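The next block holds one structure in the form of structure tokens; read it before the comments.
With one protein chain withheld, the remaining protein chains of the complex are depicted in position.
Now for chain A:
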Amino acid sequence: MQIQSLTFSSILFLIGLTGIYLNRKSVILLLMSIELLLLAVNLNFLMFSATSEDIVGEVFALFVLTVAAAEAAIGLALLVIYYRVRGSISIEFVSLLKS
């Protein structure tokens, strides 16, 4: 049970990472992938909290939830502003900070 759920969260995490790296199109997908990462991490926290019978993991998961919500809010706000300026949310052309 434990191993399976750990595997599941790891795969979830990897899928999130793959989403970040392979994504060329939109910033929204990027944000969603990050949400997926945080979700995988949260799942991991909860799993460990349950198996080690310790409440700190769950407390931490709660904190992560709030942080993820705040982060999503700020990220979406940035996205909206960005869209207002550029008229597109494609990250293929976000390369103003070249070396």
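In the analysis below, a residue touches a chain if its C-beta (ideal position, glycine included) is under 8 Å from a C-beta of that chain, and two chains touch if they have at least 3 such contacts; residues count from 1.
In this text, contacts and distances are computed from a predicted model.
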| "GTP-binding protein", "NADH-ubiquinone oxidoreductase chain 5", "MIP18 family-like domain-containing protein" or "PITH domain-containing protein" - which is the UniProt name of the missing chain | "NADH-ubiquinone oxidoreductase chain 5"
| said: Among A:12, A:39, A:72 or A:91, exactly one should touch the missing chain; which is it? | reply: A:91
| query | Any idea which of A:30, A:50 or A:89 touches the chain not displayed? | reply | A:30
| note | Note that chain A touches the chain not displayed via residues 14, 17-18, 20-24, 30, 91-92, 94-99
